[in-house]
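Right after this comes chain A.
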Amino acid sequence: MKFNFQGAGIVRGFVETARNFLGSYYDPERLTTVEYPERKLALPENVRTVPFLVYDHDMSGLRCTACKICEQECPAACIKIIKDTVKKSDYLGKSQFQPQVFDIDIAVCMSCGICAEVCPFDSIKMDQVYELATQDRFAPLILHKEQLGKSNAYFHAIHPTDAVETDSLRDEAKRKAETKAAADAAAKAAAAVKPKPEISTTANSQSVGTSATANVEKAVAT
Partner candidate 1 sequence: MPNKITFCLTVVFTLSAAVAAIRLRNPVHCALSAALAFAGLAVAFLGLDAEFIAFAQILVYVGAISILSIFAVLLTRGTEVEPTAAVFSRSWITGIAITLGTAAAILVPIFSSSILYKIAPAVASAPVQMIGTELMTHYLLPMEVMGLLLTSALIGAVVIAMSDRPEKKDDSSHPSVTRYPSAESKPATKRDLTTV
Partner candidate 2 sequence: MSTLRKEISNGSFCGGIDVDSPLRHFSGATRTTNTNGFAHDLLEISMGPHHPSTHGVFRMDVIVDGEEIVQLKPVFGYLHRNHEKLAEKNSYLGIIPYTDRLDYICSMTNNWAYVLAVEKLSGFQATERAEYIRVIVSELTRLFNHACLVGFLLQDMGALGTPLMYAFREREKILDLFESLTGSRMMCNYMRFGGVRCDLPEGWLDEAKKVVSDYPGFIDQFEALITGNEILLARSQGVGVLSRELAISAGVTGPMLRASGVNYDIRKTDKYGIYSRFNFRVPLGDHGDVFDRYMIRVLEMRESLKILEQALNQIPAGPIIDPKAKNRGLRPKAGEVYSRIESPKGELGFHIISDGSASPYRLHIRPPSLINLTILEDMCLGQTIADAVIILGSVDIVLGEVDR
């Protein structure tokens, strides 16, 4: 039903706006605004804002090994890492560095998520906090290791799928490492009886290596 008189187009526009005006009182499609501070929408799992560092149990279990891959790959160059001087044993029992300083300048960070993507140790992940406004644009926007470190439980809470997958990979690696370690121990014990040098160390490092590359691939794929 199209009436074509002069001004018909304007009249149709009036009808349309009236429909939206009235519709806004009963049709949620026509009043789409969410009253933000009172109501917050549930974030999709994939949402990423700024990076954070995952630790197991507590800060001493920080997964980061200060390998500096993220620092290198960060397109905005907003990550600064200084290696610790002493190594600690990681979850695989391998002795690794931890970062002494791990700073991210979130004023510079553009939330691209490439750091999380390239991290071979499942350490750096993307957070979902978005109320980051501060009054000072310098110091409070530089997040230090202490602010960045968040528990694996938190990671599970915000990215359940990714976290479960990561954990299973890590468990797998750990199980392998443990069996290897047990085998090594057995071999050592055997070697003590019957000295026979070889495999053990190489096998161990290989297993870590494969797990790391597997993680890299996984990170790329996600």
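Brief remarks on what is shown
The rule is short, and it goes like this: contacts are C-beta pairs under 8 Å (C-beta built on N, C-alpha and C of every residue); 3 or more make two chains touch, one makes a residue touch a chain; residues count from 1.
The candidates came about this way: all candidates are chains of the complex that A comes from, given by their letters.
Because the structure is predicted, anything quoted here is derived from the model rather than measured.
Here chain A is shown alone, and of the candidates 1 or 2 it touches 2 within this complex. Partner candidate 2 is touched in their complex by these residues of chain A: 6-10, 12-13, 15-17, 20, 32, 44-48, 73-75, 110-114, 117-118, 126, 216-217, 220-222.
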